[in-house]
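Omission of a single protein chain aside, the complex is shown with its protein chains in their original locations.
Residue numbering begins at 1 within each chain, and the chains themselves are lettered A and B in the order written.
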Amino acid sequence: MSFTRMMEGNEAAAWGAKLSRAEVVPAYPITPQTELISHIATMIANGEMKAQYIKVEGEHTAMAASCGASAAGARVFTASSSQGIVNMEEGIWMPPGRRLPIVMCIVNRAIAPLGSLRPDHNDSLLQRDTGWIQLYCENSQEVLDTIIQAYKIGEDNRVYLPVAPCYDGYFVSATATPTTVPDQDEVDDFLPPYKHEMYNLMPDEYKAAPAFPRNIAKARYEVQKAMERAKEIVEEVDRDYAKRFGRSYDGFLEEYACDDADAVLVTMGSMTGTARDVVDEMQAEGKKIGLVKLRGFRPFPTEELQELAKKYHAIGIVDRNTSYGSAGGGIVSMEAARALYALDDRPLLLNFHVGLGGSDVTMRQIEYMADKVLEAVETGKVKEVVDWVELHEMGEVM
Amino acid sequence: MKNDQLFDEYYEKSLMQGGTACCPGCGGPTFWRMALEVLGPNTILYGDGPCAGCATRNIKLPRFGLHFSFVADGATGIVAALAAKGREDITVVSGGGDGAIGDIGFGKVSAAAERNENMIQLCIDNEAYMNTGIQKSGLTPFGAWTTTTPQGKENQKKRIPMVIAQHGVPYVATASVAYPRDLKAKIEKAMGIRGFKYIHTVMPCPTGWRFNPAKSIEVVRLGVQTWSWPLYEVENGVLRLTMKPDPKPVEEYLSTQGRFRRLTDEQIEFIQKQADNDRERLLENDGKNIQF
Partner (left out) sequence: MSRLVRSFRPVVDNDKCTRCGNCQTYCPEGTVMVKSKEDGVVYDYRFCTGCGICANECPVEAITMVREG
């Protein structure tokens, strides 16, 4: 039976894994993911969830066990953050190349040093080259829904790629928001059991690992193609989910209150919730700022962003990450810049660094960023291409 | 040709294709051919690694591997998947070399032992990182030449089997391709036990140990006979020596291999003392519970 109550992101994620009937969960604790795995452990101990929970000794092993289990035909769920993600880096490259549709929640947390237990997006964005699909969740509901969708997307035989539902540590993982837990039977109807067409390790049915072309470039191109096909499938699954469960996340990006906007801020993750309130307030004052929530980072919504760019004079990308020495600003900005480069008529592009190391993204900061973007529209130029917002707040001039 | 067909049928039945890419005389394929006789077709193989993977590429069993450093971990996942699917009748064998198990993946083996994962963990030990050009590992014996220890290894070989035994696992054993009946009996025994089984076998390496490949079996036979590679098992904590040869002097073993060519008399004496000590400790504790 479906029910609704206040639920923290980590508990919602556990429900997502449970409803998806994950069969093997190899996981190692790391703040701020810990409640997720203890919820799963409790559900298994209570008999509410039927899964093998492997209490591994480290994240590198968690990812390896995930690969082994997935290749052997089990639906796998795991989760980690920050140091744990980097610890398993060697393993993270395996599922895309081996076409194993594992679902791993990345409970975003800043990476040390110059990090903390709280969120920024370097840990997940670091994986952008590996071939993992990445979807960013704003609240508990989205976490739960995205996990179920993630299996549908990854296990599609046109895809066979791993999927990472990402959500901010503490601000989503440990913040309770109203969450509707769908009915198990309904989820079963939506998500059939896992059966990989390319692999079978059972001795009586053995099918070797996907036969990649011997030429490595060709083999990699196949992963690229799967990623491209995934674009369609992410949208398809979102639509199907909406039909059945009544909730949609607009595929890759959501335009919020943009009907009358001259310019937009682009946010990812929990800060989107705060940004919605700020944009509402500013619009009430007559300021023509809209909000774009970037839900999917991989595959990158290039066409969607290009369509956006045709409508707005200025786009402010909010980067909750750093990429020292980059071509210009944060990771999302650089991807966006590349997407927009193809256009003949490009909007003004601003890049903001905020919430670094997990610091709170405040309403005032969002207002500041929105004002900067609107200023660019007025003046027709960008004063500061890369803006480290917190440093401005501290009165430090760059 | 009639014989070709005879051999082709044999390769199918024995689950291993003849003609590996391994160095002539390598103990790896020798080990696997012996082990496969016992393991049989209802087996999933896990593992990877330069030498460790070389022989396994010819094996006609379902195989999965990630990369060299991923020891026992993927196998852990496979074991869990089989449990989830109610297929615990399938034997999971996880293999790795000395570098993978003794160095980079040691923590993983320890953890799999602690979790008492239901699998057979093999260490196929050629006593250095061989396929990458003979570099020292934690399991390289004292005094051995390698490219990274050109003056001979300064420290002793890490004693993995006994460390694993102290984890309280149901079965630990050492084995040698020079004693196939002993080796096969141990694998058979392991197959009949539920939980984490660890079998550490020597893999003679003509390339890295520097000897004529034809002597491969002879060399490791001497290893056992000099108590440089004692053969024993630890079942539920109880030690049992499966071979108690009259000890030959270690020099007989060391002199067969070019990697020990530079040993001084003092070093040989030291090695002899170590072998004597090992032999005495093992004989003393034969039949006793050694987990504490």
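By definition in this document, contacts are C-beta pairs under 8 Å (C-beta built on N, C-alpha and C of every residue); 3 or more make two chains touch, one makes a residue touch a chain.
Here the structure is a predicted model, which means the values were calculated and not measured.
Listed by label, the shown chains that the missing chain touches in the whole complex are B. Summary of contacts with the chain left out: across B:56, B:118, B:131 or B:216, the touching residue is B:216. Set against the missing chain, the residues B:11, B:142 or B:270 yield one that touches it, B:11. For chain B, the list of residues touching the undisplayed chain reads 3-4, 6-7, 10-11, 14, 16-20, 22, 24-30, 33, 177, 180, 206, 212-218.
Assume only the chains that are shown with their structure count from here on.
Look at where the CA atoms of chain A average out and do the same for chain B: the two points lie 44 Å apart. Here chain A touches chain B in the complex through residues 23-24, 26, 51-52, 54-58, 60-61, 64-74, 76, 90-91, 94, 200-203, 206, 208-209, going by the rule given at the top. Against chain A, in their complex, chain B makes its touches with residues 41-44, 46, 61-64, 66-67, 69-70, 73-78, 80-85, 87, 90, 107-108, 110-111, 114-115.
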